[in-house]
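The complex appears here without one of its protein chains, the remainder shown in place.
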């Protein structure tokens, strides 16, 4: 902490992920908040845009000016919509900034998959430069990554739950279903009927069942781990709560003698040394309330008594381990800090 | 409506299902509320026990006295815990009452399955007398049933969603997973940490994953429809809302050419003439908010774009179509009333 | 019920109040739904606009055409924004329709007060024709009213709580404060940051403290009852729930010997014969959950032990007794039906 702090800019810092990045950067022992950038809000005071910053963070939201950012900051977090993000990232990389990008733009190894789900990629030539920022599975590559594609909430929760099973060949590669349950903040700060309080409270519904673009991202990571192609049915749901993702994953065992205890053992082995992962004991079920506000993921494993189906469950805070906290965790690995630096706070329970 | 009304007693009428039964009996054109019975609250005023009845329903909660009930009433709804219910039902049947039982005691054809999950059955000799009260699948048998085993919220939602698929052999009998999401009222009126507001709001968790006793009940009905044994993985979840069940069911198609449209067609065919069922168009997803307070079930079908997995979804109000409303629907069929009598009110949206 | 039903059109029927009007008209023994009118949604199916009507209400939303409405319907409920409502009401009145208007346009006796808070009135000449539709206080005038100005949720809850106190001169006319707490549905179906789930759940805030336009409306009614001018401080709050208004009113006793028991007695006397009002016993506190979905108002009275301040509390469902239900109640009085016809259903508790 006696060394000079890393100066960080938050581009697209006026949404929910931005608010969490501000919170986490300010709480980090080795980071310094350089500026908050947001074109639509540029010129407004930070306090008026981020109510949690009122009385604490002075100054105004800045417009996106790559040269100014390069001068003020060492690293940038980019929390922009896809395509817009790729362009901003490219401009910052050209000026030598290390970038932690929270969009989907650099998450796919295969350009064709990206373009099938997101449309034309603005800077495909930079894809090869990026490292997928799921620290638990890409720790070594991240140590010298200058462009990190930080995964979002659904892929983080789903992949971490299933990784120990597919990596060890415990479950069959086909017939995997992921039933994901998300708090409303995952839909962002933009208003819509789908996130209007009166039409969201006291109700639950699936959306884009079997056709959500996080499906192929989860498949990319699981296939890589398994060494064979994995196809999943991915169905996201919107729940009447602000924060949290619970992923409940169903898979068929390769060997009928597989037990929940063996799955737990595999998870503990894979995540040994990972400060953000807690693998629960048999019989315990993860609860998103237990990780609210923290960068932790709680994993649990069960098995259907009669049919043998394996049930892998994970709970995260979508804005922390599913977004802002994960970006900080990547930065910690990249800069050689303790992986949990600034991220060790307990969840706010209840 | 000019004929003499049917007099109904509600045994165990002081919980949430009881409160809904009172509401629905009072709103029914051919029913008259005879009494509300509840041993623990006997002697208290109904108004003090059921706040929604304050200023409306006079009198006190009655103790359970089978002779008195037989004198005052023509039918009884029984909303007691299992085992206790079987004994009360038996006492009422001996006195000639028609009984709509909302416990699990008479839902299983196979005594061994019941006893494996619920313990010793107090009156196994009456099992054969009972008809399973899922009207949409047992309508004809219910017309002369004097003991109806009304199914609860999870089996109702899950079975109605999957029935068209298994009955028509559209999906494979193994590898079916049911991810069920319930509002907290499903856990009843008894207080516990698991239903304490501060530990329930803003969180979601599974419980008894793969080991919940509604699994075998769903299997019984699906196996009967399919003509072959069906095994499912059943995982219930508790959500931060009071009412509603959403069941999201995952199954593998027998034929790779199966489409969501074909599933919708099968559902519309099976539920033709069923006033409580609405099968949504392709692309629509059921929402528990859309059926809150009503006896309707909304069904939707989708298919995973890439792997082919079929996704069957259903939304109900757990206290209405999953309990009190379903009991009234059974009574309507038994007494030859219009199946939707007293149950046609729109959901209270929002 | 053997006589010909009254045909009702719902103008502005695609918002939350409209959805409740549809529900209540369909449940009313003497009403028939003629059409649902809504310019912005005209041509869409009712099912697509009102999800609770899916599978139940056929047909499309109609455009606003006064001649067509006059032909199809006997009465119109108008649930439009102010100013727009006055014009529509006027067009319907010219064609002889009886109109129950849910806007503010005809609620004020004094045009100057209206215009100070809402801007220029489009048809001031009709003000004198209207009767204020708070049945409990204007029952006799409503019996032959052809234009009823149905009050909204805040004035209904606040006025009914304070009326017994000011009418009987039990409290002083100055220094009255009304702290009103509203569910989010009171803000309507239009989306905004202020009603976005993530910024509304888990938070509470006042808005327009001391400057909300329902203040002068409450004062009009209380002053009329008191016979002297009454000024109140009115502060509305937004709460993380969909439905319900709780008004907590603070007033100073004229005579230091005033007790809560005397307030309760005054309320029971004033509301004798009012089927929608329940005055709770001393020591009980109204809860919005106890009236959710019903047309009832629960009133409670307490007194500060030490300082003598009287606390008058009332709970209603803002969309029912605070809007759609109250309009039906006015219609019942106007047409000589039982005042509670179609409105007697119990609250959906929980």
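Labels for the chains are A, B and C, by order of writing; each one numbers its residues from 1.
Going forward, a contact is a pair of C-beta atoms (placed from the backbone, for glycine too) under 8 Å apart; a residue touches a chain by one contact, two chains touch by 3 or more.
None of these values were measured; they are calculated from a predicted model.
S.K.: Pick from C:23, C:292 or C:334: which residue touches the chain that isn't shown?
M.R.: Of these options, the touching residue for the absent chain is C:292.
S.K.: On chain A, where is the contact patch with the chain that was removed from view?
M.R.: Those residues of chain A that touch the unshown chain are 16, 19-20, 22-23, 26-27, 50-56, 185, 201-202, 242-243, 278, 280, 287, 289-294, 296, 298, 344-350.
S.K.: Which parts of chain C face the unshown chain closely enough to count as touching?
M.R.: Residues touching the hidden chain, for chain C, are 174-175, 177, 179, 181, 183, 198-199, 201-207, 209-211, 215-216, 219, 231-235, 237, 239-244, 246, 248, 250, 252, 285-290, 292, 300, 302-307, 309, 311, 313, 315, 350.
S.K.: Residue-wise, where is chain B in contact with the chain that is not depicted?
M.R.: 16, 183-185, 187, 189, 191-193, 195-198, 200-202, 240-242
Here, only the chains that are shown with their structure count from here on.
S.K.: If you average the CA atoms of chain B and of chain C, how many Å lie between those two points?
M.R.: About 35 Å, centre to centre.
S.K.: When the centre of a chain is set as the mean of its C-alpha atoms, what distance in Å lies between chain A and chain B?
M.R.: So the centre of chain A lies 39 Å away from the centre of chain B.
S.K.: Measure off the straight-line distance from the CA centroid of chain A to the CA centroid of chain C, and report it in whole Å.
M.R.: Here the centre of chain C sits 46 Å away from the centre of chain A.
S.K.: Please set out, as single numbers or ranges, the residues of chain A touching at least two other chains.
M.R.: As it turns out, chain A has residues touching two or more other chains at 183, 198, 201-202, 240-242.
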